[in-house]
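Missing here is one protein chain; the remaining ones are kept as they sit in the complex.
On to subunit A.
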Amino acid sequence: MKLTYLAAGLFAAAAVAGPVKADKLDDIIASGTLRCAVVLDFPPMGSRDENNNPVGFDVDYCNDLATALGVKAEIVETPFPERIPALMSGRVDVGVASTSDTLERAKTIGVTIPYYAFENSVTVNDKTDITTWEGMKGKTVGATAGTYEAIWLEGQVKEWGEGEFRPYQTQADVFLALSQGQLDATVSTTEVANANVKGGKFPGIKIVDKAPMVPDYVSLFTMRQEYGLINYMNLFINQQVRTGRYAELYKKWIGEGEPANLTVQGVYR
């Protein structure tokens, strides 16, 4: 008799304790939906097609991750500055949002190994005489608020001690301002620069130089304490490269050429 009570008690305790032990990875699998924060103002990584559907490299990565987990993907459009609020308030599970893995940010969020790396280019208004990145000294420059290149460029302007830096809220506003001549130059990822110069929506701009930054490694992110999910996503990124899916999506969204190397020589991870 006593044993039955004990068993029942243990069972009850396990039932109560069970859901508490489940981590984010379990929650996602149980809910059947993976909600990704994706920036849809950042072609070719994320944008909308003619039918207003989300498309792009990041969108495909979210879909692949969901497929791997055996769940449905839900793309949650999240502008750059709202990625963290979206995660912390539980509106999204993970971020597939071209997020640079700075040490400062990693104090707040948990980042995976890099899943992509950007080179950055200097794009200028035709009417200026800027031909190299140093030519931006003393000019009015701008970039998309909250991005790695914006942080770099603002620091550079401070270091030069002349010129002006303006962060705009969206990539589209940056290129509009550049095309109008409100900005003399901008620094953006080469992918974005190419898409905008070729796109024809913003006349009178051209790419002149590469920005001398270390490659801008970007990571998937989730809550800092969700080791299970971070581990899973690390493996996912590894598998994407190993299976050739990384190269395939690079070709699909960015074009011909070699996708960036995601390893750093001479150090683990």
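As a convention for this text, a contact is a pair of C-beta atoms (placed from the backbone, for glycine too) under 8 Å apart; a residue touches a chain by one contact, two chains touch by 3 or more; residues count from 1.
Operating definition for what follows: contacts and distances are computed from a predicted model.
J.: When one chain of this assembly is omitted, its UniProt record names it as which of these: "Dipeptide transport system permease protein DppC (TC 3.A.1.5.2)", "Amino acid ABC transporter membrane protein 1 (PAAT family)", "Sigma-70 family RNA polymerase sigma factor" or "VWA domain containing CoxE-like protein"?
T.: Going by UniProt, the chain not displayed is called "Amino acid ABC transporter membrane protein 1 (PAAT family)".
J.: Out of A:47, A:78, A:121 or A:147, which touches the unshown chain?
T.: Only one listed residue reaches the unshown chain, and that is A:147.
J.: Among A:104, A:129 or A:162, exactly one should touch the missing chain; which is it?
T.: A:104
J.: For the chain left off this view, which of A:32, A:85, A:138 or A:255 is in contact with it?
T.: Considering the complete complex, A:85 is the one touching the chain left out.
J.: List the subunit A residues touching the unshown chain?
T.: 80-81, 84-85, 88-90, 104-105, 107-109, 142, 145-147, 150-151, 154, 164-169, 173, 176-177, 180-182, 223, 225
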